[in-house]
Structures are given as C-alpha cells and as structure tokens.
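Of the protein chains in this complex, one is absent; all others appear in place.
So, chain A:
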Amino acid sequence: MAEVRAEMVANVWKIVVAEGDTVEEGDTLVILESMKMEIPVLAEDSGVVAQLKVAEGDVIQEGHLIAVIE
C-alpha cells in the first residue's frame, strides 16, 4: 500500500484516475495547480487506486492525502 501526499499547498485542477483503476508506476493520478503551474502527481508504485481523497477544485495543504495505491 502506498500513500500519495501533496508536496505543497495547491488547488486540485484535474482528477485523471478513478477509484478501482489499475495504474503503472509513473502514471499521472491527479494534476494540481499552484502559483500558475500545473503539477502532475504521479503513482510511485504500480497497483490499484484503492482510495481517492480529493476532488477537482479542492484546496489542499502540504502533506494532504491524495490517494492510496494498493
């Protein structure tokens, strides 16, 4: 199980995957936006997206849980 957390304060611009999706290491899970920059959040392991804890438009803080990959 791998937790994916936000590295910075950001807005959630786009959700790319859905719960239940199978992802490969390096796949984009969500795209954040902070300070006019798009920041893709990538899966660090291959697996299934067990939980997706953010929605488009959310403002998240550094350390906020974005997804759980199992």
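As a working rule, contacts are C-beta pairs under 8 Å (C-beta built on N, C-alpha and C of every residue); 3 or more make two chains touch, one makes a residue touch a chain; residues count from 1.
Heads up, the rule we're going with is that contacts and distances are computed from a predicted model.
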Not counting the visible chains, the remaining one has a UniProt entry; which protein name from "Leucine-binding protein domain-containing protein", "ATP phosphoribosyltransferase", "Biotin carboxylase 2" or "Succinate dehydrogenase/fumarate reductase iron-sulfur subunit" does it give?
"Biotin carboxylase 2"
On chain A, what residues meet the omitted chain?
7-11, 34-37, 39, 59
